[in-house]
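Just one protein chain is left out here, and the rest sit where they should.
Presenting chain A:
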């Protein structure tokens, strides 16, 4: 059968197929292969639950000078007024839901189509495969050849959008060097939380495989493009830690939001350093 032909979609048994070694067990692994996908699924699920609660709540997302990264930039008219902050009423007053839902589409799309997260949720949630050499439970498989998973190829566009969001979050971090009266030259614990978050957000965004491709990976001759080659090497070094940065930035963005929530809802006051 030549490649490029349409596969017969009737499953033929996989590892328990008639021509394979007759072993009834779907796998013979003796290690705790289920632990990484289970931990991944639990971690992602925890973030989804937390971020959904916060995104839909439409409350306690601004405590001067801090704005939650889930609500920045705030594109609806219903947004809390933030002095010199990311209030851009592009969507207007007709938007009836939480303004976070407008902007979160972009970082969500970036992470959903990210090559690391794809591995994580294909394994953790869809068991495709659950672990290496562990038989998957699905009768048929078409991978990313069809709708909707063919849309994973749009990752680079979400990367561009995520860059813009990161620029706005960087501005928010600069604004965090004010106090609650909007006077410059101050710093609180929240500023530190925002600083750590924005460094991790940039590191994760720039370590993206699409970024690596765009800055230089697409070239055939590195020797003719020394600057792009150097950039490709830098991004490559970040890319080696893409999984770590994906998790670190996921946690940091949730912590930054939680910090704003706790301060805005009056649980504690932002400790000021100066």
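Before moving on, here are some points about what is shown:
In the analysis below, contacts are C-beta pairs under 8 Å (C-beta built on N, C-alpha and C of every residue); 3 or more make two chains touch, one makes a residue touch a chain; residues count from 1.
Assume contacts and distances are computed from a predicted model.
The protein name that UniProt records for the chain not on display, among "Acyl carrier protein", "Succinate dehydrogenase/fumarate reductase iron-sulfur subunit", "Glycine cleavage system H protein" or "Oligopeptide/dipeptide ABC transporter ATP-binding protein", is "Succinate dehydrogenase/fumarate reductase iron-sulfur subunit". Mapped onto chain A, the footprint of the missing chain covers residues 1-15, 17, 19-23, 27-31, 115, 118-119, 122-123, 128-129, 132-136, 138, 140-145, 149-150, 153-156, 209-210, 212-213, 217-218, 220-223, 229, 239-240.
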